[in-house]
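Handing you this structure, nothing more for now.
With one protein chain removed, the remaining protein chains of the complex are shown where they sit.
Entry: subunit A
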Amino acid sequence: MCGIVGLFLKDPALEPRLGELLSDMLITMTDRGPDSAGIAIYGKPGPGRVKLTLQSDRPDEDFETIAERLSHVTRTAPKVAVKSSHAVVQLPAAALDEARAFIRRALPSVRVMSAGESVEIYKEIGLPKDVVARFDIRSMRGTHGIGHTRMATESAVTTLGAHPFSTGLDQCLVHNGSLSNHNNLRRELARSGIIFETENDSEVAAAYLTARMAEGFDLGGALTKALDDLDGFFTFVVGTRTGFGVLRDPIACKPAVMAETERYVAFGSEYRALVGLPCIDEARIWEPEPASVYFWDRDRSAGERTMAA
C-alpha cells in the first residue's frame, strides 16, 4: 500500500503552518503503512548557502564534533542543528562537494538524507506520529513539502529504505507502487555516474528523474519521459527547489486524490488526508488521470499542465 501526501503553498500566509498541515496529512495515512515514515520540507534558502541533512544511529558521537571536523573543509565551522538522529549542516555552496566527500571518507556511520538550498529530509523507522514528534516537524515552516508512510515491499525496512528519496540537489520523491524494471535502470544510471545507497526501486525512480533534469528537462518534461521508461505501478509525488509534481502510471491502480484552491495544491493517497486542510470544502478536488503529468512551479505563474501519454 503506502501512503503519500504533498502540499504546495501558493499563499505565503500559510507558510508558517506547512509542517503542521503536512504532519496531520501524513498521520491520517498511517494505516496505509506502518514500517517507516519521512517528510521533506522546503524552507527558506540562505544566499550562497546549502543545507546537508545527515542521519546517524549514534548521533551523540557523530554530531558532537562534526562542526569542528567539517571546518577543515569549510574553513569556518559550519552551523549545525541536531534533531534526534538527524543534523542539518549549513555550508557555503562552494564547499558542498568537498564536504560530502569528507563525510563519505571520514564518517562512515553518517548518511546523507538530502542536500540543497532549501530542502530538509527527515525519515526513520516507525509510525508517522512518532517520526513527526521526534523531529518536531510541526514547528517547521516552508513553501512546499512531501511525506510518505511505508509498507515495505521491494527492500528492507531501514532508515535508508524510507522515503522521501533524494538523488539530486533539492530534489526528492515519494512513491506508492512497485517498479518492475528498476534493476536494469539502476545499472544504466549507475554507469552514468549516479551513486545508489539502497536496493530500493523508488530510489531508482528518483535517480531517473535527477538524470533527466540534469540533461535539461524541467520537472514536467522529466516526469513525461518517465512514462516511457518506467515499468510497473506508480504514483509519484516529487519536489524540486521551486516545483511540485505528480505522476500516475497508465494502469493507475494506486490511489490518488488532488485538491487545489487559490492558497494551495494538495495531494493525498486518499481524500481522508486532505479533509483537515483550510477551506477544503471550497477546493476543486479530482483524481489525477492515468499516464498524466501534473506540475506546478513557483518560478513561473502557478498553473497546472497535464499531458496524456
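Some notes on this structure:
Please note the rule applied: a contact is a pair of C-beta atoms (placed from the backbone, for glycine too) under 8 Å apart; a residue touches a chain by one contact, two chains touch by 3 or more; residues count from 1.
Assume contacts and distances are computed from a predicted model.
According to its UniProt record, the chain left out of view corresponds to "Protein GlxC" among "NADH dehydrogenase", "Protein GlxC", "Sugar kinase" or "Ferrous iron transport protein A". Of the listed residues A:R17, A:R100 or A:R272, the one in contact with the hidden chain in the full complex is A:R272. Contact with the chain that does not appear here is found for just one residue of A:A67, A:V112, A:A214 or A:A252, A:A252. Residue A:I285 is the one among A:A67, A:V112, A:A214 or A:I285 that touches the chain not shown. Listed here are the subunit A residues that touch the chain not shown: 252-253, 255, 257, 270-275, 285-287, 290.
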